[in-house]
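The structure under discussion is supplied below as structure tokens; questions concerning it will follow.
Here the complex is missing a single protein chain, while all its other protein chains stay put.
Letters A, B and C name the chains as they come in the text, with residue numbers starting at 1 for each one.
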Amino acid sequence: MNSFLRDLLGAFSDGRRWLADVTGRKSVTHDQLVELAEALLSGRGEASGVAIAQEVLRGYGTLTGEARTAFFATLAERFGPDRERLAAAAEGFLAADGPDAQAEAALQRASEPRRLELIRRLNLAPGGTAALVSMREDLLAVLRDRPDLHPVDADFQYLFTSWFNRGFLTLRRMDWDTPASILEKIIRYEAVHEIQGWDDLKRRIDMPDRRLYAFFHPALADEPLIFVQVALMDEMADAIAPVLATDRETVDGGHATTAIFYSISNTQVGLRGISFGNFLIKQVVEDLSREFPSLKTFATLSPVPGFRRWLDGEIAKGGEAVRALPRAADILPRLSGGDWIDDPAADKEMKPALQALASHYFLVARSPTGKVIDPVARFHLGNGARLERINWRADLSEKGRRQSHGLMVNYLYDLKDIERNHEIFANKGEVVAAPAIARHLKALSLRKTATAQE
Amino acid sequence: MNSFLRDLLGAFSDGRRWLADVTGRKSVTHDQLVELAEALLSGRGEASGVAIAQEVLRGYGTLTGEARTAFFATLAERFGPDRERLAAAAEGFLAADGPDAQAEAALQRASEPRRLELIRRLNLAPGGTAALVSMREDLLAVLRDRPDLHPVDADFQYLFTSWFNRGFLTLRRMDWDTPASILEKIIRYEAVHEIQGWDDLKRRIDMPDRRLYAFFHPALADEPLIFVQVALMDEMADAIAPVLATDRETVDGGHATTAIFYSISNTQVGLRGISFGNFLIKQVVEDLSREFPSLKTFATLSPVPGFRRWLDGEIAKGGEAVRALPRAADILPRLSGGDWIDDPAADKEMKPALQALASHYFLVARSPTGKVIDPVARFHLGNGARLERINWRADLSEKGRRQSHGLMVNYLYDLKDIERNHEIFANKGEVVAAPAIARHLKALSLRKTATAQE
Amino acid sequence: MNSFLRDLLGAFSDGRRWLADVTGRKSVTHDQLVELAEALLSGRGEASGVAIAQEVLRGYGTLTGEARTAFFATLAERFGPDRERLAAAAEGFLAADGPDAQAEAALQRASEPRRLELIRRLNLAPGGTAALVSMREDLLAVLRDRPDLHPVDADFQYLFTSWFNRGFLTLRRMDWDTPASILEKIIRYEAVHEIQGWDDLKRRIDMPDRRLYAFFHPALADEPLIFVQVALMDEMADAIAPVLATDRETVDGGHATTAIFYSISNTQVGLRGISFGNFLIKQVVEDLSREFPSLKTFATLSPVPGFRRWLDGEIAKGGEAVRALPRAADILPRLSGGDWIDDPAADKEMKPALQALASHYFLVARSPTGKVIDPVARFHLGNGARLERINWRADLSEKGRRQSHGLMVNYLYDLKDIERNHEIFANKGEVVAAPAIARHLKALSLRKTATAQE
Partner (left out) sequence: MNSFLRDLLGAFSDGRRWLADVTGRKSVTHDQLVELAEALLSGRGEASGVAIAQEVLRGYGTLTGEARTAFFATLAERFGPDRERLAAAAEGFLAADGPDAQAEAALQRASEPRRLELIRRLNLAPGGTAALVSMREDLLAVLRDRPDLHPVDADFQYLFTSWFNRGFLTLRRMDWDTPASILEKIIRYEAVHEIQGWDDLKRRIDMPDRRLYAFFHPALADEPLIFVQVALMDEMADAIAPVLATDRETVDGGHATTAIFYSISNTQVGLRGISFGNFLIKQVVEDLSREFPSLKTFATLSPVPGFRRWLDGEIAKGGEAVRALPRAADILPRLSGGDWIDDPAADKEMKPALQALASHYFLVARSPTGKVIDPVARFHLGNGARLERINWRADLSEKGRRQSHGLMVNYLYDLKDIERNHEIFANKGEVVAAPAIARHLKALSLRKTATAQE
């Protein structure tokens, strides 16, 4: 990129700050805000769009939580499509005999709610994108109690999907030369293995065998949207503590064979449902492959956040997995106690039992709607990864014990199999897993096992 | 903006270059391309979207012109909405009694053509945005002969309107420290008063009383989308030659009273219909106001590209304006000769006659669809400017004589009147003009004159 | 500055890192190193200077401490001027009758030690400047025990004075957008009021009423050479704790009347004796004046590092100041106890006593060589500041009590008086002080008081 671009995005970075600035300024009423929104959609908006958009966002920023929800309700009711025009278009389309591109296009245009254009025009304001992402965060917070606002959210999501298209995102490595203001956000946003201050962060980004990559969008230029942390290693990690240890030995990047993605965090609540992770992982796999030809294996070291809750449910209701577990009467009571995990003798009996139950959790168990239960598994399997290994005593933090009895898993990203894996998972709902996973399952006396990759 | 952003957009700038690179590489057939497009929309696209998008764009780049048109036709026929689903949604909507947000949303979703998602996914490829803008340029070139492709173009325009939202554009001043690669494009793209090489360019950007501003988009980072050239002066310019003269005296920016926008050029054919100019002018007015508090007047010095063609038509058919012109029998014959304009004596008779006719052209004459005839006038009046002055002997270039008998006009941008002017023009179709314009008109013996601002 | 410059200095930043890299690589002997140095000065050095310089610096990096000192000794003995040539030039100069520019120039050239050119050629290596600064740091560490190495140090200092000329330094504000790698150094280098980690740093650089400025040199681009911390306030600070408090109220920069320089730290031991602080303070005063027109007063809040040691000496030997102190028999014993300072009643008696003694310390007491004793005072008075106020209970940290019984002082920088103050101090050795300082002194029964500015 030529040097000319460096100031190209100056105008974008002040969205949140801007919203914050309005605190204490003259507030507006709901009706004034709606009036402004109507003005923005009118001819006045064409003449003075930037100024009016700014005023709407400023006014919104002065509203209380309840008033914001009321504004969303008005967006739902009053800023939908023009119903008469839509009805006419629908009738016109149905009346056509044979395909009629004209009628289809008319129907498409008529079905667009007015709030779509409203949101687009709000984006005229400096810092508008950040303010709109923040606005949707407010909306999501009340959505569970206000299903009538779903159409408003759908419109936000529709536009954000277009605006935050992967083609507009840039991958950036974060390192120790990154501005502190951005690194501070990395510390705050890390959601998987909490970053314990700046020293811990430095260990994760300023060592030759550690990397942190983030996606950025030009309109939110100082906000990482999602980031992934990578450890370059000489084997596939089977526990998190050695990865994060303060006194570990570093691996020479040129000799590393394995890249372990040990943490992936989304940062913007207001962008929920806009998918970045898939692209992020694949881009990082490609970039690392180019930089370190010695890398052969790309895998995650991932938590299993839903395992223990599922298992507790199975135990409570005497589910299939529990019934099929040999020596369940011995094992299950120990699980509810806390300290078996630190007992070396546990390896003999508890390890195979938990691995078998976890295999069942991944390969057999399904949610009421027929989906794989574990959200992290759904993400990686949906990306085309395969479930590679179930690691015993892999996360002994309080959180690790509480969520998954200390288990973690590896998902393997093998670029040549990704399409096939994805299709098996997406079309047949089958989990592609290494043979070892199916072998764990055999410890249970089940009638039928799931497919495993040979 | 913090320094971190400077490399943020590296990935975007290679779109056109990329398309060019494919020349000579293995070409694809129409059917292969369609197959790839289908794959991109399928589960494969979810797993390997970036790679497939890249391949579609590469393949498209190898097609001949005719094959490209055939591909657009396929987009029109085969990548529209799912008609059965759309019919069901239309019926569901019509069957609802009373407002039904659910049904409206379903209809909105069902009416979306598959090619919209296809275009969004094509944007996954590095350089995708530039390639898509270029693709639409191809489409526009055949649209006149292929009205059936209009729905495809509408979808391109719909997405581009969203992607090139003013909120994503950045205003940049171009000066002598700008990379030569970008300045070269300015020279090439200038559409109003041709830039005669680098020396001429330097005079327009490297003098204290000259400015050139452009809008850029992050995904087309080395392509100015539109640019405007400004002269800081101590009076409102009434001719172009002194503005561009090589030996003029410079005005000290701190004492300039008037900013003259003397050239505005769109650069990307593929972005036709996406409006930037309005925002560009207003932003530049704001920025200059801040930088030079002495500036009181912001106005254009604009060509009148449709005047002579209209007048020749009037003469040919003996239209109203011509009939109302006193001493028409003397004047009209001289017009068709070429050299009256350089005759000092022409001032006496020809000047008031032409100003009267031009006033009629702006204030009274209308196109068959009732619009102001002059495209430049429609642009500025639509922005809320007012027609300020008709300048005699203002552009004596061959082009100026041919288009407008040497006339140019000033449009005045007075930010406090912009909304009102815009509404008068947009809603009533009336041209807001300085009183002098109406006075010119009085030289004609018409029954009724247009409204002029007092 | 145009954007072109941003990569301009890439080659410079790796000096220290480079020296560190050699650890473990093949080491060289003293004689090999000297041979390399001779080669660098020979014709080989002209042909292959960069490579040989690199090898000398690498080799030096592998030496032990003792071997480094031996190398410096060789520089002193063997790389001085050519004595025969120098003798001839000296005789030639003395033989001339009348001014002889030729002879003077010859003598100048002949007197230059060979190691000057050697050091200049060592700077050919990438990262050479940083390596040479580091080399001088080694030299300074042994200089007290090796007075014979002083001429070597003088040559380093001579060159560094030329290379680190203020004209080559750039002032940069450090803020929260500065790379973490540089901020980390600020934390490490702060020498006056220790920075307690990143939160404390953030309070000092990311608040609207706090600033931190540093000088940088292009050849040490990621190393701040010296930095100053500034608090914008609405009165002259009389204690450090409120300045650094975590819960203080911020002052709106636009209303601040007073800029307090509360910490100045040099960072590069190897640049000892090269004066930056004077230029730094004056540049920051100028820049802040421009940015905040409301600022009227520029002053320091400075430690008094030599006060207690001096006072303890006076007490021990019954010096003049102590003898002149009224009620000394009461006061002096309390001083040696530690806790009187926290006793509110101390204000009555201890405060005037300490202020009187401190006035004596500044205005009257002198070192054996006749200089003002306090090094911080010498620095600011030498810059042309005036001693403005002695603040009681101003630094209650352990260090503050130990150094100065909790006293701090303000030095006032009034640009219009700086030259005059400097001359009075530099030429007459008199301390320019506010009248209040002399009034404190009157509490002592001395025969003669120092001059104070009226």
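The definition used in the following text is that contacts are C-beta pairs under 8 Å (C-beta built on N, C-alpha and C of every residue); 3 or more make two chains touch, one makes a residue touch a chain.
Values in this document were obtained by computation on a predicted structure and should not be read as measured data.
Which of C:142, C:159, C:187 or C:346 touches the hidden chain is settled by the complete complex: it is C:159.
For the chain left out of this panel, the touching residue among C:81, C:253, C:277 or C:326 is C:81. The chain not shown here is touched by just one of C:30, C:44 or C:378, and that residue is C:44. Annotation: of C:59, C:179, C:270 or C:400, C:179 touches the absent chain (contact as defined above).
The chain not displayed touches chain B at residues 3-4, 6-7, 176-181, 183-184, 197-198, 202, 206.
Against the chain not displayed here, chain C makes contact via residues 1-13, 43-44, 46-50, 76-77, 80-81, 83, 86-87, 90-91, 93-94, 99, 101-102, 104-105, 107-108, 111-113, 120, 123-126, 128-129, 148, 150-151, 154, 159, 161-163, 165-168, 170-172, 178-179, 181-182, 216, 218-219, 221-222, 278-279, 282-283, 382-384, 418-419, 421-423, 426-427.
Convention: only the chains that are shown with their structure count from here on.
Taking the mean of each chain's C-alpha atoms, the chain whose centre lies closest to the overall C-alpha mean is A. With angles rounded to a multiple of 5, the C-alpha fit of chain A against chain C returns 180 degrees of rotation. Counting the residue numbers used at the interface between chain A and chain B, over half appear in both copies, so the two copies meet with largely the same residues. The distance from the centre of chain B to the centre of chain C, each centre being the mean of the chain's C-alpha atoms, comes to 60 Å.
Chain C has its Cα centroid 51 Å from the Cα centroid of chain A. Between the Cα centres of chain A and chain B there is a gap of 40 Å. The multi-chain contact residues of chain C, meaning those touching 2 or more other chains, are 3-4, 6, 177.
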